[in-house]
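All protein chains but one are shown in place.
Going by the order they are written in, the chains are A, B and C; count residues from 1 in each one.
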Amino acid sequence: MLIAAAFATLPALSLFALLFGRRAWSHAVVYLGCLGASLCLLAGGLVHLGGHPGAAPTLVLPFGLPWVEAHFRLDNLSALFMVIVDLSAAAASAFGIAYGSHVPEPRRVTPFFPLFLFGMNGVLVADDAFMFLVAWEFMSLASWALVLADHTRAENRKAAMVYLTMAGFGTFCLLPCFGLMAGPGGDYTFAAMRVHELAPTAGFLVVLLVLLGAGSKAGLVPLHAWLPLAHPAAPSHVSALMSGVMTKVALYGLIRVLFDLHGEVGWQWGAAMMVVGGVTAVLGVLYAVLQDDLKVLLAYSTVENIGVAVIGLGLALAFKDSGEPALAALALVAGLYHALNHSIFKSLLFLGTGAILTATGEKSLNALGGLLNRMPWTGAAFLVGAAAISALPPLNGFVSEWLIFQSLFQGPSLPHWAMKFGVPVVGALLALAAALAAACFVRAYGVAFLGRPRSEAARGAVEVPAVMRLTLVVLAALCVLLGAMPVVVTDSLSGVIAPLIGVHFPVSADLGWPWLSPVGATRGSYSGTVLVMVGALMFGAAILAVHGLGVRTLRRAAAWDCGHVEDNPASQYTGDSFAQPLRRVFAATPFRARETVEMPEPGDLGPARHTVHLIDPVWQGLYVSLGRLVDAIADQVNRLQFLTVRRYLLMMFATLVLLLLVVAVRQP
Amino acid sequence: MEQHQALSYDVAHLIGATVLMAGFGLLYQRRLFAVLNTFAFQALALAAAAAWQARIQDAPHLYATAAIALVFKALAVPFALHWLVEKLGIHRTVETALSIGWTMIVGVALVALSILLVLPVTAGAAALTRESLALAMSVVLLGLLMMITRHNAVTQVVGFMALENGLLLAAVSAKGMPLVVEISIAFSVLVAMTLFGIFFFRIRERFDTLDLHYLETYRGDRH
Amino acid sequence: MNAAVLQLVQIVLVVALAPLVTGWVRLVKSRLNGRRGASPFQPYRDIYRLLQKEAIVAHSASWVFRAAPYVTFAAVWLAASVIPTFSTDLALAPAADLIALVALLAIARFWTALAGMDVGTAFGGIGASREMLIASLAEPAMLMVSFSLSLIAGTTAPVKIVGFVLSGGVGLDVSMGLALAAMVMVSIAENGRIPIDNPATHLELTMVHEAMVLEYSGRHLAMMEGAAMVRLTLFMALIGCLFAPWGMAQAGGGVDGILVGMGAFLARTFVLATALAVFETAIAKMRVFRYADFLGGALLLGLLATIFLYVSEAV
Partner (left out) sequence: MIASGLLHNPLLWILSVPLASAGFLAVLPNWRLAAALNIVASAGTFAASLMLFVHRPEPTRLLFIDDFNIYLVVLTAFVAFTTTIFSAAYIGRETEAQRLSPLHLRFYHSMYQAFVFTMLLALTANNTGVMWVAVEAATLTTVLMVSLYRTREAIEAAWKYFILCSVGIGLALFGTTLVYLAAQPVMGDGADAMAWTLMIKRAGAFQPDLLNLAFVFVLVGYGTKVGLAPLHAWLPDAHAEGPTPISAVLSGLLLNVALYALLRFKMLIAANGHTLTPGPLMVMMGLSSLFLAAFMLYRRGDIKRLFAYSSIEHMGVITFAFGMGGPLANFAGLMHMTMHSLTKSAIFFAVGIITQNAGTKSIAGIRGLTTTHPVLGWGFVVAVLAIAGLPPMGVFMSEFLVVTSTFAREPLLAVPLIVGLLLAFGALVSRLQGMAFGDPVPGVIVHGTGSRLATIMAHLPLWAHMTLVVIAGLWLPAPLVAWFQAVAKLLG
């Protein structure tokens, strides 16, 4: 009821935005409305999870495909993702209240923002293929319009173009996927698909297609190319949703099909997904660590985190197919937990970037610096986010990665040799990704918030309005909370996925609260709660000891810097110089990273220039060459536009004779 | 009676064959006026066919068709074209896209194809229609062939009308088919429009020859 | 004796022992170089001296710069206190396994690197960026080590691994050997010892860890130094307990068991310390971009260790 009301509100809001967009106060109204709606949906999801997890209320409305009608259903999975989506949605809406007026053309944002939320939530509750895809495309369309909010910049238009085309690709993969699951009968309800038995080849195609379709939306390599273009192009609070939430909706699609509708997916697919996930994670974070634009950096790190989550899903599939439901549950819980965490800290980081943009108008690392002293709240919240995404305990990011590692370590127990040898490799990839993520965010935070300002804009930065600060702080608090009491989350998650796997598997089985001991106490355990408490005690003890034993005086002075005082902020390490060792070591081969240094002639006063060239092999190899192919064919075909009437008649004649021959041949 | 039936069939087929021969004649001619004369002859043969069918099917309305064919096609149109060619000073020789010889060979192949297609399938139909249908189809294809192997606009019009002769031949020999008259009228309108079109283009001086190369100097949307 | 008490003892022990270990290494090194060298207890005096000095902080430094030493120290200390040194019967043992251990050390690194960048000098940046490069390979290597150990011993909890090794579950095992090699290389990198880094150097272009703490002084520097010492002890304890836990006291071992374990721990630590000193004097520091080869090697060894398990199973 509440949920339905919230759903109804969103389109109304966008209509309102269309009508009253000129009024100054309309933005606040729209975003407040979105905040309210998403809070309602959030509450709805939580109540469903807490109240009656087993139940799955359904609703059938008389529209959609005539003989199918529109089916909606709220089961555990939907409710969980509804929580994930609307948590960030609420944050983004709240942030938007203050931020919405900073975007260049607010009227191009407010009508689509509610529709975007509408679409994402719609995907979650849809219970037939048609409604699912309508909502899915609705989501893409609304976000496309939002990407075009600042449409006067050519790169945004290119981003939107690539984005919508890839969205189309995704849909055209999902269409046949659902077509196969529904069969020629034309009953497109998910209920029918659950019972419909698939032939082996059909099953194979379904998995492949859903990986392509949902994977392109989630940003799996090599279908990720649109993501770092599109996500940063939108206004920051929208980027937060696209990066933090829309990718999760894509994961929802994957899980819905692979675990619920399809039923029996072979372990090979699990293995394949793990490899794809691993590669995605490493490539994503490698791209990220080399970026200068903060939003692009965050977008690439989204690619990484999606990879991590997909490793979890793949592992779960492999376990499930190999008759290890308990381990499958563990892996799935790990994946979902990571999805939840990522949605939170990625929203936090994107909104933080929005705050930086509001304060400085800059999102290029090399123009920032020293913001922590000027924006203490934003700085602190961003620090929490950065630590969380770097998988540092006791924050939430670590818990999910720990769980994924734990389930990975069980991988070799599978009978298949491919898994025995593959899992360690994937483990290595995951570990590499985690370490690089830390490097990436040390760089991002260190360059943006620490040190000395690198530009006037950064020097003049002031803290953002209270609403923004509050949003950031709340999200940061959530990062800590979900990290410090993981058991609560894992237990509810295992309840959520019980129907999908078939076993209810409390991850804190052996030792009980607050110990997280997934595979049994002997297998290794973790307790964020305990670590927080003890860590705090030791921190306090250290401070007390030091202050007890030593002097407390503290003097401010110029930096020593090995003696030579250099007050030009340009002498600091920049993002590029920080990334240089990593670039040389990791990026030389995959991205063909090349550096060119132009030294001025002796006596020439011009500055020396150092430029870096990166090539995205996927973009070059796949997208560009495909584009070239299409162009070449188009050129050939285009000749047909310029023939003489006689030749057109000739074409007609040829067609006629050909068809006559066909008939002549096919006649008995 | 039997005798008479057989005779009537043979006559029908004979006339039909004449129309077809005229079709080949059209392909064969190199000079414009000769083409026009051959076409007039074909139209004449068609009129005869229509009249004969009107007699043996005792369907009087076919006489109307015959009359239209005779007056409009065999007389009016050829004269109009003569006048056009004279007035517009069009080259008297026909430029061919495909050499006459090859055109004839293709033509024969088309006739073979249509016979191959029609004869086996019309086993059920009245013997009357079988051959005439095959003949008609050949004439249609030959007309089309003429349209695509001749550059000159006049010859294209002639080709189109030859095609249409084939259609009418089929229509009249289809026993008891209604609306034949209306259809032939409709076609006459088409042809009239074509002639008007050519004349119109000419007096508007849209292009200095009727050679269709020059008609499509523009051909739309070049970039 | 109950776990809580033992835990307390260990928490105090690691901190108390750390400077001595460092001092010992320095002593042995100077002897090998033919100098008399300072007393092994010199580090205690150094730290006390630093505590007495006032702390100087650059104008541009933020609170991160001032918090970093304490956070770093606390993180390392916490990590050190969950590793079984003389007894496996620790109250905190279940709170963190090997993976969590890696992460705890990552916290320290994260903050140290941030501190290095906070003042806004070139050297801080150099240190931070090189440190993260090293970490980006050392961490995976260590995780692969724990992977192979967890496959061998069936657990990622150090305590349990000790129990497994003591129970003679493993004989002389190829995987164990590879894992050990990887572990040693990682420890060298993590502690900034030669050939990765030279703890004694102040030649700017070769600094890594020193470059990050360059701006520190007084109590902050003391904290950083302390953290480094504890980390060194931690790794020695870790190598010891994972690969040579002999004599370690089990739960319910009784007081004598504890004493034996204590003795064994001290012996192990000082043997390792001496070995480290010898090793460092024997070889030279390598160029920055050779780190990748060195640590990549460690990573591969760790991977091999896991793979070899199946090879040995298969044949």
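What we mean here is this: contacts are C-beta pairs under 8 Å (C-beta built on N, C-alpha and C of every residue); 3 or more make two chains touch, one makes a residue touch a chain.
Here the structure is a predicted model, which means the values were calculated and not measured.
Trainee: Check the whole complex and report which displayed chains the hidden chain contacts.
Mentor: Counting the whole assembly, the omitted chain is in touch with A, B.
Trainee: Hey, which of A:20, A:169 or A:560 is the one touching the hidden chain?
Mentor: A:169
Trainee: Which one touches the absent chain: B:62, B:81, B:140 or B:158?
Mentor: Of all options in B:62, B:81, B:140 or B:158, contact with the hidden chain holds for B:140.
Trainee: Since one chain has been left out of the picture, which residues of chain A touch it in the full complex?
Mentor: 62-67, 129-130, 133-134, 137-138, 141, 148, 151-152, 154, 157, 160-161, 164-165, 168-169, 172, 175-176, 178-180, 182-184, 186, 188, 205, 630-631, 633-635, 637-638, 640-641, 643, 645, 648-649, 651-652, 654-656, 659-660, 662-663, 666-667
Trainee: Over the whole complex, note the residues of chain B touching the chain we left out.
Mentor: Residue positions of chain B that touch the missing chain: 117-118, 120-122, 124-126, 129, 133, 136-137, 140, 144, 147, 156, 160, 163-164, 166-167, 170-171, 174-179, 182-183, 186, 189-190, 193-194, 197, 201, 204, 206, 215-216, 218-221, 223.
As a convention for this text, only the chains that are shown with their structure count from here on.
Trainee: Suppose chain centres are the mean of their C-alpha atoms. Which chain sits farthest from chain A?
Mentor: B
Trainee: Determine the centre-to-centre distance between chain A and chain B, using the mean Cα coordinates as centres, and give it in whole Å.
Mentor: For chain A versus chain B, the centre distance works out to 69 Å.
Trainee: Express in whole angstrom the distance between the two chain centres, defined as the mean CA positions of chain A and chain C.
Mentor: It comes to 35 Å between the two C-alpha centres.
Trainee: Centroid of chain B to centroid of chain C, CA atoms only: how many Å?
Mentor: About 100 Å, centre to centre.
Trainee: Considering only the defined contacts, which chain B positions touch chain A in the complex?
Mentor: That would be residues 97, 110, 113-114, 116-117, 120-121, 141, 144-145, 147-148, 151, 156, 212-213, 215-216, 219-222 of chain B.
Trainee: Which bits of chain A are touching chain C when the two form their complex?
Mentor: 369-370, 372-373, 379, 383, 387, 390-393, 398, 402, 405-406, 408-409, 412, 417, 420-421, 424-425, 427-428, 431-432, 434-436, 438-439, 442-443, 445-447, 449-452, 511, 515, 517, 521-527, 530-531, 534-535, 538-539, 542-543, 546-547, 549-551, 553-562, 566, 569, 571-573, 577-582, 584-586
Trainee: Sort out for me which residues of chain A touch chain B in the complex.
Mentor: 641-646, 649-650, 652-653, 656-657, 660-661, 663-664, 667
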